[in-house]
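Here the complex is missing a single protein chain, while all its other protein chains stay put.
Chain naming follows the written order as A and B, and within any one chain the residues start at number 1.
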Amino acid sequence: MSSQPRSMIEVDDLHVSFKRGRGRIAAVQGVSFVVSAGATFGIVGESGSGKSTVLHAIAGLVPAPSSAVLIEGRPMPTTRVKSDRRLLQYVFQDPYGSLHPRQTVDRILREPLEIHRVEERDAAIAAALADVGLGPEHRYRYPHQLSGGQRQRVAIARALVLSPRILLLDEPTSALDVSIQAEILNLLARLRRERSLTSVFVSHDLAVVAHLCDTIAVMRLGRIVETLPVATLRAGEAGSAYTRELIAASKGYSRAEGLGEA
Amino acid sequence: MNDVLSPPSSRFAPSGRDAAPRSQAQALLGSALRRAAALRRNLLATIGLAIVILLVVFAIAAPLLSGGASPLDQDLSSRLLPPSRAHLFGTDDLGRDIYARVVYGSRATLTIVALVSIIVAPVGLAVGTMAGYFGGAVDLALMRVTDIFLAFPRLVLALAFASALGPGIDNAVLAISLTAWAPYARISRAETASIVRSDYIAAIVLAGASPARIIFRHVTPLCLSSVIIRLTVDMAGIILTAAGLGFLGLGAQPPTPEWGAMVAAGRDVILDQWWVATIPGLAIFVVSLAFNLLGDGLRDAFDPKSS
Partner (left out) sequence: MSGEALFEVEALNVTYVDPRRSVRAVRDVSFALGRERLGIVGESGYGKSTLGRALLGLVQFPGIVEAQTLKFQGRDLKSFKPAEWQALRGRHVSMVMQDAKYSLNPVRRVGEQIMETYRLHNSKDRREARRRALEMLDAVRIREPEAVFDLYPHQLSGGMGQRAMIAMMLIGNPEALIADEPTSSLDVTVQNQVLRVMDELVAKRGMGLILISHNLSVVSSFCDRILVMYGGRIVESLDRDRLESARHPYTRALFASAPSLTHPVETLSVVKRDPAWAE
């Protein structure tokens, strides 16, 4: 039901399961949603909800049937052709694990450009660094010489260096302190405006998701419980009990509360 | 955007050169210097390194350092002389100067160690990284072959190969390499299997990198430190295997001096003329120990957590 198939993501009845011992664990069960061009779609859920797995499936990092993920209206098989890789990039959660420990920032940003034979690499790298608020003094440093916030900036720069139309963000600020998180969230908001990116943002933190996203899907145990616009979420008028529970819990601890049980 | 102020966590993170490197070359140099500094701080490892360097110097400059004596000149009137000013380590049963033979013998040792390393590390890395990256049937096939080579006791297998191939240093190198590569495949595979699960590999896959690029340029550099460290620790074993082959008459052939063969030759007279077998034995011991100490130091210097 798409009027403009540009930079649109469509997830259609996605199922992902993993082998665990002798059985299989269904990480994602029948998830469907649509993200229109330029929108920021949020997926919020607790651990084990399958939110990261959905993102992995959109990126082709876990096996999924090609009919389940459509980008710009085209079905995307798990193995992608090189040109399709430029459409979509990913920012990972752990700033300490998403950069190759033995490569300088310059090398990390250069490689995607080399793979896709982009001209003027130096200029592209310098521009990418400036865009994320890093200076030339960071260009030839190794990841272990950078702080968590700086590493995430490099990760974002890497994701943007090929000028993708879609950005997938998997809890990019969960491992960061609150003030650094604020800087990164501001950065993401600015980049999204400047580049009209389509994004899918996954987090366990309702306030963070609400800050950046227009529409939010709430996931639990592999399924989408409810999808709602951010204004509704902020007003606390969620449809499902689980969402309301999440909203209440995110307000912090209250001694006067009635007793929830484990 | 304000983030140029120094971030909190870097106060506790060690940083070598604080001035920012301005090019890739400078970055590499800085990294190498930091590792060298870490190594230098370990006294035993530095001693090990010094001895290894000495080995190389002796091998290259053997004619200069042997004090003019030839390792091959026999003088039957001076057989089995004890250490003296004329003959620093005494003479063997054919009257040859043992000091000169030990110095020249370092060439055989160094040749074997260098050649074996050059063969064994790349082969082990190639097999291991491919097995770890592709998994499945490739992993199964490659690892079973590795297992077969791992199952044999090194010296016995080396002996078998050397006997089949015939005596001589080249064949000794080949025989030792055939027995020594398997652990490197196993190490590389284990490292690769865990590296491949990391986010930075996923990121480069998402950028469109081919498996070849990933294995050569991303995975292998990370396996390299484990392989190098294992290599230095293995040196002792390789030297001893070579000595063992020499002892049994395979490997370097007389009259070329080779420490293991020298120990064998001194066997018969060990009780009365102890120096003939003991001195070359000590040489083997010192060099093996040096490599071991160096390997330990390298392991600490290369430890990603501390670098």
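Criterion: a residue touches a chain if its C-beta (ideal position, glycine included) is under 8 Å from a C-beta of that chain, and two chains touch if they have at least 3 such contacts.
Bear in mind that the values here come from a model prediction, so they are computed numbers and not experimental data.
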| item | value |
| --- | --- |
| Contacting the left-out chain in the complete assembly, out of A:L55, A:L134 or A:V208 | A:V208 |
| Contact with the hidden chain (one of A:E10, A:E72, A:D106 or A:E183) | A:E183 |
| Where the missing chain touches subunit A, by residue | 46-47, 177-183, 185-186, 189, 204-208, 210-211, 233-234, 245-247, 249-255, 257, 259-262 |
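Assume only the chains that are shown with their structure count from here on.
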| item | value |
| --- | --- |
| Residues of subunit B defined as touching subunit A within the complex | 1-4, 7-10, 13, 15, 20-24, 26-27, 31, 198-200, 202-209, 213, 218, 221-222, 304, 307 |
| In the complex with subunit B, residue positions of subunit A that touch it | 59-61, 80, 82, 85-86, 88-90, 92-94, 97-102, 104, 106-107, 111-112, 115-116, 133, 135-142, 144-150, 153, 155, 158, 162, 177, 180, 183, 186-187 |
